[in-house]
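On to chain A.
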Amino acid sequence: MTDEFEPRIVAFLCKWCSSAGSDLAGVSRMEYPSNVLPITVMCSGSVSPLYIFSAFNKGADGVLVSGCHPGDCHYLKGNYYARRRIALVKKLLEFIGLESQRFQMSWVSAAEGKKYTQVIKDFVKEIKPLGPQTKLRRNQ
Partner candidate 1 sequence: MDHNVYIPKLAKIIEIKEEVGGSRPIKSFRTHFINKNDFSHRCGQSAMISVLGKGESMISISSSPFVKDYLQFSILKMGRVTTALHEMQVGNVIGIRGPYGNGFPIEEWKGKNLVFIGGGIGLAPIWSVLNTALGKREDYGDLMLIYGARTSKDLVFNDELKDLKKKITVFLSVDVEEEGWKEFVGFVPQNVTDKKPSPKNSITVTCGPPIMIKFVIKALKDLGFEDEQIYTTVENKMKCGIGKCGRCNIGKHYVCKDGPVYSWAQLKNLPQEY
Partner candidate 2 sequence: MVNVEDIKKEAIRILKEGKVKYIIGYKKSTNGSMSVPAFIESSEDVENLIWDPTCVYNLTRFLVDEKRRKAREKNPDERPVGIIVKGCDSRAIIVLLQEKFINRDDVYILGISCETTGVLDEKKLSKKLNGKKAEKVEYDEKNNFAITTADGKIKVPADEILAERCLECRANFPAINDVLFGEKVERKSDKPFESLEKIESLSKEKRWSFWKEQLDKCIRCYACRSVCPMCYCDECVVDTINFAVTADTTAEEKAQRIKWVEKSPATSENFVYHLVRAIHLAGRCIDCGECERVCPMDIPLRFLNKKMEKEAKELFDYDAGFDPDQPSLVSCFKDEDPEDFIR
């Protein structure tokens, strides 16, 4: 048996949509990789860029921010703010040479258990070939 690299993905999931979506995937017994460390947040708009940098700093191989679809935000506008902020973080991380696949954003509603599993499957598939994320990881 070979030890295949299993990436660790930190997922910031909004409580109202994406987290519920991941729950739905769970209770519906949909199969998806177990690489995700989910962190439920109140809103994708509440994800500070610091959380993202810190996740990479503490060894995440990938970071996902997932929120409600535009127009569906429980707080009306949070996901629009997130969209702007995440776009900037993404550009910045690419600029310093981090693989762009390692940081992603998705819209997943509470009903989209299936989409959630697909997002995770794709994420894992895309970053597996990249190997562990060592660039921003703290050297212990």
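The rule is simple: contacts are C-beta pairs under 8 Å (C-beta built on N, C-alpha and C of every residue); 3 or more make two chains touch, one makes a residue touch a chain; residues count from 1.
A quick word on the picks: all candidates are chains of the complex that A comes from, given by their letters.
Note that the structure is predicted; figures quoted are calculated from it, not measured.
As listed, 1 or 2 are all part of this complex, and the one touching chain A is 2. Residue ranges of chain A in contact with candidate 2, taken from their complex: 49-50, 53-54, 57, 70, 77, 80-81, 83-100, 104-107, 119, 122, 135-139.
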